[in-house]
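The other protein chains are all here in position, but one chain of the complex has been omitted.
Labels A, B and C are assigned to the chains in the order they are written; within every chain, residues are numbered from 1.
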C-alpha cells in the first residue's frame, strides 16, 4: 500500500499483511507530530506527482535492498500533536536490509517528494523550511 | 516494557503507549521466524540474567541515543514460521536517534544476551550457531 | 493555447491552487510564469529575484518532470502543459 491520504491507518494490520514468505525482519518507521509549541501541523501535497514518486522510491528500495514488501502512508491535512504523519513498513529476509531500506525510503521522501508542512502556532503560522537540492545531510 | 515471555504482544498498543511528550520518530523492529525449511523454532533463555542484560541495554541505549522510550519483548518457547521472536520499539525526538538506537539495541541483544535458538526441522534439529565474542560483523 | 500553472505551499497562498492561462506561440516557460506572477507583487518576489531570475530554491515541474531554471528560460510551452512551481519540499 502506497498512499497519500487524510485518514490514519492501523499499523498492526499493515504489519500482519507484510508477513509473507521469506520474511525474517520487519522495520516500521512512524513519524509523529512533535509538540514543538505548535497547535497543529498542516500538510499539503502535489498529490498525483507525490504518489508517483513514492511508488518509484518503493520500487527502487525493493530492488536495492531486496525488500519483500514496502508500505508507505503519508498523511496530509491537519494533524494534531501525537498523530502519525508518515508510516513506512518494510519487510526483508534479514535485519540489515530492513533497517537500511527503511532509512533509504525516509531520506528519499524528505529530499524528493512534493509535500509541504506548515506549523500552526498560537502566535502565527510558519512553513517548515524544506530541503534544498544542494543541501547535504 | 522489557520482557522475556512466551506470549505475543500487541504492537499497535505498544506504539500507542510509546507516543509521549517530545516524540517525533518511532522505530519498530520485529524479528520473525523465517521459513528456512523449518517446522518450528525453539527458544531458551537464562531468564533472570537475560532480563537484567536487556534492562541494561535499554538503559544504555536511552542515554546514548537520547531515546524517550524503549520496549523490548523477546519471546521464548516454541514459535511457528511467521511468529514474532523479538520486538523492539524505540521513540525519540528525531529519526536519526530512533533508527540508530533501535539498531544498537538489536546488535547488543545478538552479541550479549543469553538466549539460544534451536531449529526444529523435518530431518532433525539444529542449534543456531551463536555469535562468539571474537566474531566481528 | 491553454497552459495550467499550479502553485504549492507559500506560492499557493499568493496565487491560489492553479491558474489556467492562454499563452501565445513561442512563449517560454520562464516568461509565462513571470507574466502570471506579476499579478501579486509579494508572490513575484518570492519566486523571482530583483533581476527577474528564478530564485535558486524555486522548483519547476513541467508535466510532472523537474526542469532546470536555465532550461525553463529556453523551453517554449505547448498546448496542454501543466507547469508546477513550488518551494523546497518538506515531507516525511
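Rule of thumb we're sticking to: contacts are C-beta pairs under 8 Å (C-beta built on N, C-alpha and C of every residue); 3 or more make two chains touch, one makes a residue touch a chain.
On a predicted model such as this, the values are computed, not experimentally measured, just so you know.
Among the chains on display, the ones the left-out chain touches in the entire complex are B.
For the options B:13, B:64, B:96 or B:131, the residue in contact with the chain missing from this view is B:131. In the complete complex, the residue from B:45, B:58, B:73 or B:98 that touches the missing chain is B:45. Not every partner is drawn; the one left out touches chain B at residues 31, 43-46, 48-50, 52, 74, 85-86, 106, 109-118, 127-134.
Going forward, only the chains that are shown with their structure count from here on.
Taking the definition of touch as given, a chain qualifies here only if it contacts chain A and chain C alike; none does. With centres set at the average Cα position, the gap from chain A to chain C is 27 Å. Each chain gets one centre point, the mean of its Cα atoms, and the points for chain A and chain B are 23 Å apart. As a whole-number value, the distance joining the C-alpha centres of chain B and chain C reads 50 Å. Shared contact sites, meaning residues of chain B that touch two or more other chains, are absent. Taken residue by residue, chain C touches two or more other chains at no position, since every residue touches fewer.
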